[in-house]
Structures are given as C-alpha cells and as structure tokens.
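One chain of protein is taken out of this complex; the other chains stay put.
Showing chain A:
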Amino acid sequence: MAILVSRLLFLFSLFLSVAQCVTKTYDFDVSWVSANPDGLKERSVIGINGQWPIPTINVTKGDQLVVNVKNSLGNESTSLHFHGLYQNGTTHMDGPAQVSQCAIMPGSTFTYNFTVDQPGTYWYHSHVRGQYPDGLRGAFIVQDPEDPHKDLYDEEIVLTFSDWYHDHMPDLLASFISIANPSGAEPVPNSALVNETQNLAVKIKPGKTYMFRIINMGAFAAQYIWFEGHTMQVVEVDGVYTEPADAEMIYVTVAQRWSVLVTAKNDTNANFAFVGSMDEDLFDTVPDGLNPNVTGWLVYDDTKEKPAPKEIESFEPFDDFDLVPQDKEELYDHVDYQIQLDMKMDNLDDGANYAFFNDQTYAAPKVPTLYTVLSTGPNATNPEIYGSHTNQFVLDHNQVVEIVLNNDDPGKHPFHLHGHAFQLVHRSADDAGFYDASNHSAFPATPMRRDTILVNPNGNLVLRFRSDNPGVWLFHCHIEWHVASGLIATIIEAPLALQKQLSGKIPQDHQQACRAGNVLMEGNAAGNTVDVLDLQGETSFPSPIPTGFTARGIVALVFSCVAAFVGMGVIGWYGMAPIKAKSG
C-alpha cells in the first residue's frame, strides 16, 4: 500500500513538473528582406520569416525553448547566440561559430534547444563573423513570476537601441581589416535607431509606472539614454536584479541591458522626448551630417505636439559600478585563478590593424573548440591543443576566477563574457594604466554583476566569477569590428566535467552542420586526432611586423652603400685623372 501511494505521488509530481515545464517553440526562417529604418536608404537586411525587425523571443523562467533555424540567406552562413543566457549544461547551444558549433550553411536547418532558467532582459543575435548588424538581432525577454520588483511597476515596454549602417557588413569588414586602413578606424554608423526605427511614439498612461527594458543591440556605438522630465530607476542590469537606484542618464554600451522604472506624470498636458545619443568619442572622425541621436516620445496625449528634444550641456551618465545586486551576493574574496589580459591594437604584416590580447589576436581554429574538448579525452585540460590563435585559458571546475583586463588602447571597449555574469570588483578611471594588485581602491562588499562591462580608455577592469558552468565560453569585446579584428579570448571551463555532460550527446543537426560546411569535428585546433599536441596545419594568420632591419633590409642597405661607393669611386677616378696625366 505504501508503495502504491508513493508511486502515485511520484506520478503526480511527474505530471506537475511536466505541466510547469512549458516548451516554447519558434520557427525562424532567416532570409534577406528589404528595409529602410532611418528613411535615408533602402537596403537588404537579414529578417526572420520574411520580416524585419525580427520577432522578440518571449519566455518565462523555467521554460524549455526550442528555436528551429532555417538558413535561407543563400549567400551567408549564420548562427544564433542567446546573449546573456548561461546555458548551464548546454554550452553547445551557445551559438558562436567555430567555438561551440559549426555555422549553419545556406539551405541548412539547425535547432537550438535549452532550458531558460534565469529571468531578465537579454537579446539574441548572429554569432558569425560580423553578421548581426545587418539585421539579425532581436530582444529576448524572460518573464519572472517571482520578480522582486514586480510590485513597483504596472507594465513593461522593450526599447532596443542600435546603430545602423547603410552598407553591408561583409563590405565594411573588407575595408576595415585592410592595408588601406592601417589605423584601424572603425566604420562610423549612419544612424541611430530605437526599436529599429526612429521617432518612436510610446503611448503611456498618466500615473502608471513602466519598466523599460533597454537593450543596446548595436554593432559599435554605446548610447547615452535619457527621458526628459522623468527620472529612471535602475532595477536590473544584464539579467541581474539590482537594488533600485535613481539615474537621470544611463550609458548603455553595445550588448548591455538595463531595466529602468519610469513613473508617468499625473497629467497629460505635454508629451516628453527620450533620446538615445551615440557616443561620438568612439568615432575616429565624425562625418558631416551625421545625426548621432535617435528620438522617441512618451506620448501622454496623441493630439499634443511631440517636442524636439532639448540640448543638453554635457553627458553625465550613471555609473553602473555603484549598483548593488538585489541578492546581495558577496564579493568572491578568495581568488583561485587569475587571467590577465592586456589588450592593444596593432598592425600585422599584411598591413591591416588587428586587436590583441597579450600580443595575440584571435583566429578561429579549424575544429570548433567545444568539439576539441569532446574529442581529446584527458588531453582536453592541456591549453596547447586549442591552437596558437585562440587566446585560450583552461579553468578547473568550481573555482573563483579573476579576469584582470588592462586596456592599452585609447578607446572604450564593452567586454562580454559568455556563460556567466561576473562581479565587477574594480574599474579604473581613464588613463590609469595597468591594474596594480597592491594599489587599488577597496573592492565593494556586494559588487555589481552583469555580463557586459565597459572598460575605460587606457584603464583597467577586474572581474570575478565562479567556474561553475562547464563549457566553452568566449570573452570578447562586443564591438563587432573588434570581434572581427580578433579581440577574443576562449575560456575552456571544466573540460573534463564538460566531457561527462556532453560526450556523445551532440545532436545530429550539429554534426550535419559541420559536414555541410566541411568543418572537422574531431581533434586539436588543427584537426589532428592522432597527436593532439601537433598543431601543424592549423589556421594560419598574418605575422607580426618585424621591427628594424630584416635580412632583406640589410642586403638592400649594403647594396646601396656599395653602389654609392662604386659610383663615387668612378667620379673620383675620373676627376683626378687629368691632373695625373698632366703631372705624369
């Protein structure tokens, strides 16, 4: 009897868990469509199911998400990355091509299938070389029935901000990474967009409080964002709830998300502008006629005018370093493993400008790094097998890892870590130089956490996280130009645990994708399965520029000297000859 009851209970609980676990399925047919979001130029963009802007993915925490992707682009391969999702146990669903999967070739289909176990504001985008700014970028919202702030607001509204180019990324990339662009000047966007359009009217009701889920889906430009006449209250960054904090203006780098509460006024006497303003400090030169701003309005009353935004005197954004996570997770004060990344920009011997971590620029390996982990057995813990151009770090399981990032470049860079949110324990001001572990301001007791963080020009950052998520995770600058120029590190987290998780469990369509693209699925970075320490045949890459004289230069200099001596010798001999003849 007791056994029967327990069996019944088991079945009942099984039923309950099935009922809770909703599966949401999206069928995405990725193809080219035409659009003109800034009213300046009609161009082809990457849409989904014949539409652009692409749909928002909307799920509830705990849902199983299935995204069936069909690549109908014809001329480009693709992949989807669900930005900010930890993918615990499903690193093979993370999306970066040549890292955790093979790119989805034109005509192929591919299924992403994973459980979403975290609430908040995310986005999804292509993670194939420089592709998403051509349109394949959309919001990804995870509702939370247990949102600690749910009593503070009435409705939520998604606002995506982005920059927009009139030219296609492959063309822009070709001119960006080129001998003709030795200074590495990034292409400057042609426009700024909000919800992939401009002059957006957002209808609001007096007295209500709205949660704006703000996402910067741009390729390059961070944006200053403010609402005229309204104060924001920050309650979430990158999926991490924060203690509410007031802000008049926020600075949202590409790939960051901020949820802010805005309480509407009690009257409908006027409408108010809100503005996204691209940070022009990022641009090498600001072209004439560029409008760096995109404007929308909080519309209380349709019949009233929408006022032009007011000029502001200066940009004084809120500092996200000061945020406190709502869960009060304490500082990880004991560091087990430190990764130091010194980043810079420099030229290689093809004349083009590249980005470097520790003097090494990233180039994708021949075998996606995840598949190297899964096919090399105990050797997977040896960093060498992942190649010479992947900036790889192998982490042990469940350790506290610290990333020290030194920005040896006068630009601002938003860094993103896949698979984790990290604690921001230190961020220097501009021009502070390299991080000095023996001389820094006190770390906060409950550091702010997020997955995309700004490092200041010539400054530094210290991030900490726990390596509790076996997988292959990229750490990279989210400026799409710098992704292309190699500002990427590969973190191989708990490879042996990962093998236990995923060996033999890579779905058929993932293997199919590699076969379709003729990409190797086994062996080290060079695809060598016999001797995994032998990297012969791995991806080749331009070499550093030799400094000073090479053999060629010395030969040329010697020849020039000899030629000069010979020429002058003849002149001297000729010049002296008549005298000799006379005296002789």
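Details
Simple rule for what comes next: a contact is a pair of C-beta atoms (placed from the backbone, for glycine too) under 8 Å apart; a residue touches a chain by one contact, two chains touch by 3 or more; residues count from 1.
Criterion: contacts and distances are computed from a predicted model.
One chain of the assembly is not displayed; among "Iron permease FTR1", "Peptide chain release factor 1, mitochondrial", "DNA replication complex GINS protein SLD5" or "Large ribosomal subunit protein bL21m", its UniProt protein name is "Iron permease FTR1". Among A:E248, A:E280, A:E330 or A:D349, only A:D349 touches the chain left out of the display. Where chain A meets the chain that is not shown, the touching residues are 179-183, 346-347, 349-351, 353, 545, 547-550, 552-554, 556-557, 559-560, 563-564, 566-572, 574-577, 579, 583.
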